[in-house]
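A single protein chain has been omitted; all remaining protein chains appear in their positions.
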Amino acid sequence: MIEKICSLNDAVRNLVRDGDGVVIGASLETAIPFAATYEIIRQGKKNLEMIAPISDASTDMLIGAGCVGAVTGAWVGNVSGGLGHNYRRAAEKQIPHALDINDYSNFTIGMALFAGAYGLPYAPVRSILGSDIINSNPAFKMATNPFSTETEPVVLVPPVKPDVAILGVQRADAAGNNHYWGSSGLAQEAALAADRVIIVADEIVEPEVISSDPSRVLVPGFRVAAVCHVPAGTHPAPLTGRWQRDSAFFNDYHARSRDVDGYMAWLDEWVFAVEGAPGYAEKLGERLSALKIAGSWNAAPANYAAE
Amino acid sequence: MIEKICSLNDAVRNLVRDGDGVVIGASLETAIPFAATYEIIRQGKKNLEMIAPISDASTDMLIGAGCVGAVTGAWVGNVSGGLGHNYRRAAEKQIPHALDINDYSNFTIGMALFAGAYGLPYAPVRSILGSDIINSNPAFKMATNPFSTETEPVVLVPPVKPDVAILGVQRADAAGNNHYWGSSGLAQEAALAADRVIIVADEIVEPEVISSDPSRVLVPGFRVAAVCHVPAGTHPAPLTGRWQRDSAFFNDYHARSRDVDGYMAWLDEWVFAVEGAPGYAEKLGERLSALKIAGSWNAAPANYAAE
Amino acid sequence: MADYSTQELMIIAAAREIRDGELVFVGMRLPITAYGVARLTHAPNAVGMFEGGVVRDAPAEETLYTMCDPANQRNAAWTTGLIQVMGHLQAGRVDTGFIGGAEIDKWGNINTSYIGGHEDVQVKLPGSGGAADIAAMSRRLIAIMNHEKRRLVERVSYITSPGYIDGEGGRAKAGIAAGGPAAVITDKAVLRPHGPANELHLSSVHPGHTADEVIENTGWELKTAPGMTETPAPGEAEMTALHQVDRQGFWR
Partner (left out) sequence: MADYSTQELMIIAAAREIRDGELVFVGMRLPITAYGVARLTHAPNAVGMFEGGVVRDAPAEETLYTMCDPANQRNAAWTTGLIQVMGHLQAGRVDTGFIGGAEIDKWGNINTSYIGGHEDVQVKLPGSGGAADIAAMSRRLIAIMNHEKRRLVERVSYITSPGYIDGEGGRAKAGIAAGGPAAVITDKAVLRPHGPANELHLSSVHPGHTADEVIENTGWELKTAPGMTETPAPGEAEMTALHQVDRQGFWR
């Protein structure tokens, strides 16, 4: 077994490069590894192309910190508060600098990652017809369905292949094999389309735990470059069966990021002044304990015996 | 909850119509509900279009019994024995009658079902280039990748939408919700592309068992038309964690189906002379007990609690 | 008459748009609760889909803040991926879809991307999310938004989510086969498309508001539909269901 465990600090340092196309969580509002968002900000990565359907407030944070050169996705904001203030400032006033925005819808970025994952030359879809997304993003091409007897327009979506996909999961082993349950959005497609995958695991387990249930694997270990053990590494996003969503945290972020000074103060408090993921968890303290899911609602057993 | 439990006899009678496009198992060699194959033969369905990547010997049996008008898929034979004798007789000598053969590869029938399931107008692939499958099946169209600067041919695969998909699973509830684990081939795509889904369940469980683990659901109940309780309903195909493959049965079928008389005798013995699935299980007797997986290799627990 | 907030009235009006046995693309926020109300009143067999990859055949047992909250995963009918659920939209299987909006025009086109347009951005909104997909591919679209003159405009500056585009035959010209907005539920009224051009007309006015006030707060010359009426106030059964779904009174 090739050991892939390392600190998130090392994983971001070695695997995320300036200018990379990066996915941080591809399940919309759950399992977003905000710990990686913060670490990328701390390390001052530049000119990243953030790829996601919706990654709650993660992309907005990175934009405000000056890490982002382009957004390739369907939505940037804050699910609790609506608008993303940093996204607005960048798009409207080039603060902290200008952004390239590549507009997608959730389904079209989904099919773009699907095509990237599984080597399709492109994906023809019936969506975004009639939408200005076709006009504002030159990546799409229009075509006519050759199987239709009538003139039926379709939109061709080219593959998107991230350089790095960083995903939150409930548990992983040292070789990068991992289990994920609950809605997964585009997490599997994003990982399999990516050149490098970083797994942010709430828990590290023995290999036998993962191999006991190969149908629950999100990304097989041979596609994973690094595994980082970060308990509650998705905070303030939820993680099914492990952590509640911290909606108050999102609301506070929304209120404080309304102007640049407020955002900078928030950033100092929650990112720069804490020592990595452990410091962040320590700062959350009791608040984190209150978000921990303590109950049991266990999946019915499944037997894989072969004799 | 809408109750969908019925006998396999009723499900086949009411939901499989002469001329239908039918999937019986889409996971290649596992979880093929042979009980449905036998029931279709007993009821003398005609002119079916059998759709599958590989369904081990199921399609060969149906062809020999005169139920099949067309084959849309990648492979028809007997995984233990190689060739399918009934398929050969039909294709070479029109015995019992002629067949339309729509050639696919596993990946292209996979993408055809994917397109059918998720409403894509078609799927462009890089496979079967250089293969005569492109020439012998007029369903495919050739195109050039408009995203490539060089002339790059791609093959366009139109959607395939079965009328009926019949799938074997480990367990289901009365509303059709079900759990499946182990390799699933194209089972989910086939079910979601189909107009009607029949679930052949090794075990019927309370709804709470299925809803305890929504990530293990193969086909959600709202897409299921009927649930049939047939223990060992996949015999002689295996079912992960439940039943071993009966390779001797496939070998015996291969040997006896070598000529028409032998096949007819086999059919009398194993299909017409037994009273449905219970009679078949009874006839297998000790042999079935020996195939039953008695050991335990349990999936690690997964918690879905929300508080 | 029951005691209810404007948002509760909007939720109940939205719930009434869901028919029994339908496949409903639920979306975010207010429609999550509307689906729960419909499920507990007139539509016990409606199935709800959430684009993150959740399918439910019963409402969640706690108030949801987002569609992906643990309470929406637990006891779901299916937790899967985005393509699996949005693929149902593209396959034409979704009966009713819900979206919100920042700006809508008289043809029901919705902008959640660029106020001022793509070339002259005045306000950068979060973008489509799944809205463009839901608007293009649901059989029937329900939009929910606040009724302000600057939001209900003659022509949106960017179509994120297509309504009837430019009126009669607009969707067909764009290659979208059917569907389109069936109702726009605001905090003051319900608008519905009328006539072959499918222009949005005033269909019902919420209790406590007047047609004149609604017209005044609309950015185009809003016409009233024949048989224009008052939006029925929430009934007792509806309010009971709503209180059951929104236990913590989030929408009160």
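Letters are used for the chains, namely A, B and C, taken in the order the chains are written, and counting of residues starts over at 1 for each.
Operating definition for what follows: a contact is a pair of C-beta atoms (placed from the backbone, for glycine too) under 8 Å apart; a residue touches a chain by one contact, two chains touch by 3 or more.
Note that the coordinates shown come from a computational prediction; the quantities given were computed from them, not determined experimentally.
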Can you pull out the displayed chains that the omitted chain is in contact with? A, B
For the chain left out of this view, which of A:G44, A:G82, A:G119 or A:P278 touches it? A:G119
Given that one chain is not shown, which residue among A:G69, A:P220, A:G276 or A:P301 touches it? A:P220
The one residue from B:G66, B:P153, B:P207 or B:G276 touching the chain left out of view is B:P153
Identify the residues of subunit A touching the omitted chain, counting contacts across the whole complex. 2, 117-120, 175, 177, 188, 192, 211, 214-215, 217, 220-222, 304-307
Could you list which residues of subunit B touch the chain missing from the display? 27-30, 53-54, 56, 73-77, 79-80, 82-84, 87-88, 90-92, 103-108, 110-111, 114, 125-133, 135-136, 152-154, 181-189, 238-241, 243-245, 247, 293, 297
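Convention: only the chains that are shown with their structure count from here on.
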Innermost chain, taking as reference the mean of every protein Cα atom displayed: A
Using CA atom averages as chain centres, what separation in Å is found between subunit A and subunit B? 36
Using CA atom averages as chain centres, what separation in Å is found between subunit B and subunit C? 40
Among the residues of subunit A, which are close enough to touch at least two other chains? 125-126, 152, 154, 181-182, 184, 240-241, 244, 293, 297
Touching two or more other chains in subunit C are residues 54, 69-70, 73-76, 79-80, 83, 86, 89-90, 137
